[in-house]
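All protein chains but one are shown in place.
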Amino acid sequence: MKQICTLRAAVAQITDCASIMIGGFVCCGMALRLIDALLEQGTKELTIISNDAGYPDKGVGKLVGANRIRKLIASYLGPNPDVGRKMNSGELLVELVPQGTLAERIRCGGAGLGGILTPTGIGTEVERGKQIITVDGKQYLVEMPLRADFSFVKAHVCDKMGNAFIAKSSKNFNVVMAMAARHTIVETDELVEPGALDPERVSVPGVFVKTIAWSNSHE
Amino acid sequence: MKQICTLRAAVAQITDCASIMIGGFVCCGMALRLIDALLEQGTKELTIISNDAGYPDKGVGKLVGANRIRKLIASYLGPNPDVGRKMNSGELLVELVPQGTLAERIRCGGAGLGGILTPTGIGTEVERGKQIITVDGKQYLVEMPLRADFSFVKAHVCDKMGNAFIAKSSKNFNVVMAMAARHTIVETDELVEPGALDPERVSVPGVFVKTIAWSNSHE
Amino acid sequence: MSDDNKDLKRERIAKRIVRELPDNALVNLGVGLPTLVANFMPKDKTILLHSENGFTGLGPMPAKGAEDWDIVNAGGFPVSILAGGCFFDSAMSFSIIRGGHLDVTVLGGLEVDEAGNLANYLIPGKMLAGMGGAMDLVVGARTVIIAMEHVNKYGEPKILKQCRLPLTAQRVVNLIVTDMAFMRVTPRGLVLEEIAADTTVDDVIKNTEAHLTLAPTIATF
Partner (left out) sequence: MSDDNKDLKRERIAKRIVRELPDNALVNLGVGLPTLVANFMPKDKTILLHSENGFTGLGPMPAKGAEDWDIVNAGGFPVSILAGGCFFDSAMSFSIIRGGHLDVTVLGGLEVDEAGNLANYLIPGKMLAGMGGAMDLVVGARTVIIAMEHVNKYGEPKILKQCRLPLTAQRVVNLIVTDMAFMRVTPRGLVLEEIAADTTVDDVIKNTEAHLTLAPTIATF
């Protein structure tokens, strides 16, 4: 069975220097309460993989602000000017990855693939240090899988088998990140018995999930 | 808007020598009525990409039996001994592809990727003629994208924007095949107005669909 | 330039771009100026908007107080979904983009050059916006339209012989629409097809570093 626990207990398993994938898109579909619990706990030197750094006062942005992140792998930093400042001052390592490539690299990690060939990034700084393969006369970059120690997935409903429904546009990176971490933690608004969630509405199959942190169990 | 028509009109666009991806898994989720309409029409010399060849008297198996297929790309031929016979007698070309690789190659075709690196097939006949890349000390085959002129997708409900709900275990190859054809045809049991299908239950986004063949409109 | 005037010029860019959208097109609008295009959707065409964070059928912002924070656009702001749209995850969203299923993408630009190269995500040491979905969008979309001011805030040309900033992608831009001009990228370089109502061909040329070939007739927009 899955570990079902408080937000605090869920993040207690995360130690300094861990790598964490955090789903969400400018805070939509981001496990904000797990991030808050992680902040409270004081964990530092993290590698964070996330589409963006949210806003300075919300989500991943809070971890940036509190200097908990050593390296950030992301695609879009528009809404958070802190990141650029900290990068330029040498406080934070930033690896920029095109958004589609980020999704595919994470999916590769979860799907047991050794990489993908993508046309995205050819002729740009993104291609630096990467192998280029020509298929049918077109150039592709070989992009490698991304995996992490943990991933934070934000669900609206999760059953006790870990099957998670993620509503509307908050699915975004949560689905592939659930697949690609050694330990996937779901923060859910609602926890239900197996069978209570329509099997056609499952965004993340429970087989990927190890821990379910129930928001309402937050002390 | 999408072309909404009879099964007969839908397949009228398919000429001899066309390549067609046909979703389904041993006939579950297979567009059986589109296949029947194609048989009636007499189209031949087809390249068919499908997980399996169904049974001799059903689905893709009927196309095999009627000698309409020049080349079959599939993973599993257990339930149809016809295929082996016709292959051994030289009437039919067969390319065997591992099921997971087949799904990923088709997905690559639909997703604009140049290929994937998979560990599946290393050290077997599947690796013949393919490039092998070592990543982190592990060997991977480079597998190329698959695309087709047409794909047949079987839906339970489809709205007039092409958004399709495919129930239960009949999703199988239908989702990736919808993405990878130049012309995707959905055979649906039920046709509804835009908005009548819950946007959370869409298995295939309508943007991939060109033609909707409404089973009940079969004359 | 007054703010009102600036807004009018941005509207003019958006309205001109709308005329380039084919009927039944699937279109993705970038953050900022390109988003304005949604305000002028043609009544006589069916345009489906794609939001790269994960849905089709992008609709208007809801009234204040009626926001659904689970439906946001690529800028993270609450929007709505129209009948006939649907939700999906990021991997599917970028499969749509990269797989050639997107008809048009409209994006902002820092620099565009004669070869159709685009730079729009990074000014080393200054601005670190990140490419977000831009690199995939311009590589995957059938038509790439860049919507931007003709010159930067120092009055310097943004349409160059050759981009100087880090590229978003090579040879991808099809059309450039600015507050001054409508230009097409062709194998023989940039062709000036139309100018804004309040400018002249000479003025456009003066504010453009790239060589502009003049179309046989130059219309006004």
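Details
Note that the chains are named A, B and C in the order they appear, and that numbering of residues resets to 1 at the start of each chain.
The rule is short, and it goes like this: a contact is a pair of C-beta atoms (placed from the backbone, for glycine too) under 8 Å apart; a residue touches a chain by one contact, two chains touch by 3 or more.
Since the model is a prediction, treat every value here as computed from it, not as a measurement.
Remark: the absent chain touches shown chains A, B in the intact complex. Remark: the omitted chain is touched by one listed residue; of A:Ser19, A:Asn163 or A:Thr188 this is A:Asn163.
Checked against the full complex, the candidates B:Ala148, B:Val175 or B:Leu191 give a single residue touching the omitted chain, namely B:Val175. In the complete complex, the hidden chain is touched by one of B:Phe25, B:Phe150 or B:Phe208, namely B:Phe25. Where subunit B meets the missing chain, the touching residues are 25-29, 51-52, 74-79, 83-84, 87-88, 94, 96, 98-104, 107, 118-126, 156, 167-176, 203.
One chain is missing from the display, and on subunit A it is touched by residues 1, 107, 109-113, 159-161, 163, 179, 193-195, 197, 199-200, 202, 205-208.
Please note the rule applied: only the chains that are shown with their structure count from here on.
Using CA-based centroids throughout, the chain positioned farthest away from subunit B is C. With centres taken as mean Cα positions, subunit C sits 36 Å from subunit B. Between subunit A and subunit B the centroid-to-centroid distance comes to 32 Å (mean Cα coordinates, whole Å). Each of the following residues of subunit B touches two or more other chains: 111-113, 199-200. Residue positions of subunit C touching 2 or more other chains, listed in rising order: 55, 81, 87-88, 94, 97-98, 139-140.
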